[in-house]
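With one protein chain removed, the remaining protein chains of the complex are shown where they sit.
Our next item is chain A:
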Amino acid sequence: MHSLSHLFLNPGDRRFWAGFTALGVLFLLLVPALNLLLPADSALHVPNYMVTLIGKYLCYAILAMAMNLVWGYCGVLSLGHGAFFALGGYAIGMYMMRSIGARGVYGNADLPDFMVFLNWKELPWYWLGFDHFWFAALMVMAIPGALAFVFGWLAFRSRINGVYLSIVTQAMTYALMLAFFRNEMGFGGNNGLTDFKDILGFDLSQDATKMGLYLLTTLVLGATFLLVRFVTASKLGRVMMAVRDAESRVRFLGYSVTGVKLFAFTLSAVLAGIAGALYVPQVGIINPSEFSPANSIEIAIWVAVGGRGTLLGPVLGAFAVNGAKTWLTGAAPELWLFALGALFILVTLALPKGLVGLWAGLRARVTEKSND
């Protein structure tokens, strides 16, 4: 009770709830209304493809918030978060493969098409259980979480920090990419998992299903917001920031830096897995390229562009960078990587606090002017 009233009282909190409500109205009410209620020829109509595109960005936004939790607040620059995202995506993809049943090209009810093609006779043990949604949903969180926990425990306990941690996480996602490319791994190799038909009985080709996935993603983003806020507003959140600023000093106060980083890293990986699981049904495919090291670097760039260590920054960054990417890869695809590199340099040199910092700076200047 005390904690709830405390949340509502101070001005920073009121700003948070105002922003939270505004985002909720925009994504939960405005976008669906403009899609469903306006005629297709209206200038304000949001076409179906746009709903799915925004849904995809919302997944990226969740991923960016996850990254921000561990990097922006705790100072751990993981460049392997694409792997947790992809693992969540594979887990839900396995469920959707199993729900295809006998409707595949080979009409085999017991095996996914790619296994029939490889002449496999029975389902590998690690596919067992994935015909149940609840099991897949659990694995969406458990697999990235467990990997992050074990990997993080080894790395943080040995005090692998800074650029070394970034390098080993890049190596982790790269190794997973190579493994998932192999047909013998049993995850569809090069092609990955695709040709999904339905999820929980809902036909994935239906607009209503797509809208449902979009709305679900919005709700999960909202929940992620509240969770990240709960963590960062707690004393543990302040310890995380202290670890970011002066790690060894925190140890002398009696906190286990390994424990704090492990908590942030594991929670962040679970959130990234959930983002991946929401992403895959909306785009219809998951393949090993999701593990590519460059993907993980891009996530860090979204966060840097939006403003790390801020609640809203990662969401803004994910939308801004991916919006630019969608536009530019349509207009001049060969320029995208250069643009991304330039953006990163610009943000690092000129905008250390990203778009959120830019906005705060502008606001401060305007207030100053009006006071003159």
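Methods note: contacts are C-beta pairs under 8 Å (C-beta built on N, C-alpha and C of every residue); 3 or more make two chains touch, one makes a residue touch a chain; residues count from 1.
One rule holds for everything that comes next: contacts and distances are computed from a predicted model.
Within the choices "Succinate dehydrogenase/fumarate reductase iron-sulfur subunit", "Acetolactate synthase small subunit", "Urea ABC transporter ATP-binding protein UrtD" or "Cytochrome aa3 subunit 2", the name that UniProt assigns to the complex's undisplayed chain is "Urea ABC transporter ATP-binding protein UrtD".
When you scan A:239, A:270, A:316 or A:347 for touch with the missing chain, the hit is A:239. The chain not shown here is touched by just one of A:260, A:318, A:340 or A:356, and that residue is A:260. Counting the whole complex, the residues of chain A in touch with the unshown chain are 2-3, 231, 234-236, 238-239, 241-242, 245-246, 248-257, 259-260, 262-263.
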